[in-house]
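Quick one: structure below, then a few questions.
With one protein chain withheld, the remaining protein chains of the complex are depicted in position.
Note that the chains are named A and B in the order they appear, and that numbering of residues resets to 1 at the start of each chain.
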Amino acid sequence: MKYIDEYRDGRIAQTFARQIAGEVKAGASYRLIEFCGGHTHAISRFGIADLLPANVRMIHGPGCPVCVLPVGRIDMAIGLAIRPEVTLCTYGDLMRVPGSQGASLLKTKAAGADIRMVYSTLDAVRIAEAEPSREVVFFAIGFETTTPPTALAIRLAAAKGLKNFSVFCNHVLTPAAIQSILESPEVRTLGRVRVDGFIGPSHVSTIIGTQPYEFFAEEFGKPVVVTGFEPLDVLQAILMLVRQVNEGRHEVENQYVRAVTRDGNAIAKREVAEFFEPRKSFVWRGLGVVPYSGLRLKQAYAAFDAELRFELADAGGEDNPACECGAILRGVKTPTECKLFGKLCTPDTPMGSCMVSSEGACAAHWTYGRFRDRARSAA
Amino acid sequence: MTAKAYRRRLDIKNGRVDLSHGSGGRAMAQLITDIFHKALDNEWLRRGNDQAAFDVAQGRMVMTTDGYVVSPLFFPGGDIGSLAVHGTINDIAMGGAHPLYLSASFIIEEGFPLVDLKRIADSMGAAAGAAGVPVVTGDTKVVERGKADGVFISTTGIGAVPGGLDLSADKIQPGDRVILSGTLGDHGVAVMSKRKNLSFDTALLSDSAPLHGLVAAMVEAGGHHLRVMRDPTRGGLAATLNELADRSNIGFRLAEDAIPVRPEVAAACELLGLDPLYVANEGKLVAVLAPKAAETVLAAMRTHPLGRDAAIIGEAIEDDHHFVQMTTGFGGGRMVDWLSGEQLPRIC
Partner (left out) sequence: MNAILPDGMARVTLSGVSMEISIALVGDVGVGDYVIVHVGYALARIDPEEAERTLSLMREGGLIGPSEMMEALP
């Protein structure tokens, strides 16, 4: 597979591993955080941790949009889906996310609700067009990568004059995610993670460009390397970060030059600006309220806003008190430090969202990495 | 002498199954004769009894039962009918046994087109004939519209175990080798491709096939060194190996580079966000065997048309946690855990 296999070459990986090992300073610690679900997944799936020296630690941040979706929003989606006239279209990942009282879209579907998994927002629009008697609602989530597709769906629905299509909008913003890791009201309770460098997201950066990260590099004095999502990209980025840390630099570097520019995707940004505006505040699962972190539909497109059309009230559900997703999402705790991990909370019986999506830190560790826990506890 | 009552022929082209076809009356008898008996034709069905009688071999026998609910009913490389025959034969073959006879029960939804029913029955007949394993008895029921997704098929199969062979998961020992008979993921991706509107430059077909011939070759080459065999259907190779690990109190270590996957399957999985390790196969087997016999059995498999891409993909190791671990092509390690939840809707 062109442009994929080359970036998974095991021999080049070994070269990088040796270089990284050669450049890290003994006694120094390199805590590198990534907040892109694709990176969490790639690091786990390819076993990158095994190629790094012990003093380079990869921390998973809140890069999984499924994971940060609050319980209350899932409850609202379930509430929509059980209305007999509604067809709820959703990405597959959301089906098993636990809402209040262990409810989920999957269980709601089993009880008879019309919930359909779609691969693309275009599928949802097609359903609305094909079934005019149904109220088709698209359950929109994601960072800046999935927001333009939602915008285009609204544009298409408007162009076709569809009266039965609306969007339940839960899009969130990456800079806000970074902010919440570094500084937020919850820092006191959930702790602040010590971070030496950032692995910048891949797909998100194709849209927003590298420019938005310049603020963080400057303000917090930490290096940022925008990285592709193939494993060699990640290794190359780690090497770049190790060098920046060693040299005392805190710049924004672009490893993903083949797809990312400083300004990003102008068309996509324009589409998003046309249809969405920031919410004053939005609740993130485990992190609490984060200001200017979420998007909602603009007034001009109120007709496509499911929250207005169906007069939805924020349910404000509660997380399981023992669930450590909040601390895990901020990189302060690891999955194995959560009392529920592997016992009450497994991918088959998820208690919190980190365990549901394959990009969640807990799911990734459970599925790909927990064989290492044994080695650690034995050592 | 009274003339035989006029019996209108079944309108295969435009006709549909209706509730009368399930009521036990003349209409049902006609459906069974004209569609099922015709397609599956053998001496037992010709005798027209409710049961099939045959002599029983000496020694051990195996029996298996299966349900088939695949959607869509017709997919590239097969259909629910051929799948039912192959799948049942394979369950028998995994015990090292020679498949002898099959039975098939059909639960048909009211309104199901006769032309599709005939197509399925004909496909079963062809599959059974090619495999040399007849469907000797069956049953038909019709349920109201909406109570079955077109047609569901249940099967039972019996086979005879060659003397001395006793395959079982608890026989696996650390050091045993794991052999996979061919490429992973073909069936699941072929079925998914219809649902997701993927198209393939070179037709990607389901690998649905009867494995008893391949198994016979393996048993001849090294039967007493074989510990256990399984066919990785739902849940893919990952589910099969995790099951085996749990039952035999060992773990596995695999080498990703050694696992054969067709480029199109890898690409389709990449595009759909799937992992070939979890995708269903319907014409592949996994065998665990003593290390000294691995190369011989592998060579025997490669001479068989269904084993051309066979490969040794890993080995059993001591492990109380029963983990299935894999060294990735990239050089790092990962686990291959059970699949959680449902990734592909109804592919078997």
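The definition used in the following text is that contacts are C-beta pairs under 8 Å (C-beta built on N, C-alpha and C of every residue); 3 or more make two chains touch, one makes a residue touch a chain.
Treat the numbers as computed from the prediction; the structure is a model and nothing was measured.
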Please identify which residue in A:Val260, A:Cys323 or A:Met351 touches the non-displayed chain. A:Val260
So one chain is hidden, and I want to know which residue out of B:Ile35, B:Val70, B:Val191 or B:Ala268 touches that hidden chain in the complete assembly. B:Ala268
Residue of A:Met95, A:Ile207 or A:Val224 in touch with the missing chain, whole complex considered: A:Ile207
Would you indicate which residue among A:Ile33, A:Val66, A:Ala128 or A:Met240 is in contact with the undisplayed chain? A:Met240
Hidden partner interface residues of chain A, rising order: 1-4, 6-7, 9, 12, 15-16, 19, 91, 119-123, 145-146, 148-149, 152, 203, 206-207, 228, 232-233, 236, 239-240, 243, 251, 253-255, 257-263, 265-268, 271
Considering the entire assembly, which residues of chain B contact the chain that has been omitted? 196-202, 204, 263-264, 266-268, 270-271
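Following the convention adopted for this analysis, only the chains that are shown with their structure count from here on.
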Take the average of all CA coordinates in chain A, do the same for chain B, and state the distance between these two points in whole angstrom. 38
Can you check the complex and tell me which residues of chain A touch chain B? 1, 4, 8, 10, 13-14, 17, 44-51, 95-96, 106, 119, 231, 346-348, 366-372, 374
Chain A-touching residues of chain B, taken from the complex the two chains share: 196, 257, 263, 266-267, 270, 272, 321, 323, 325, 327-335, 337, 340-341
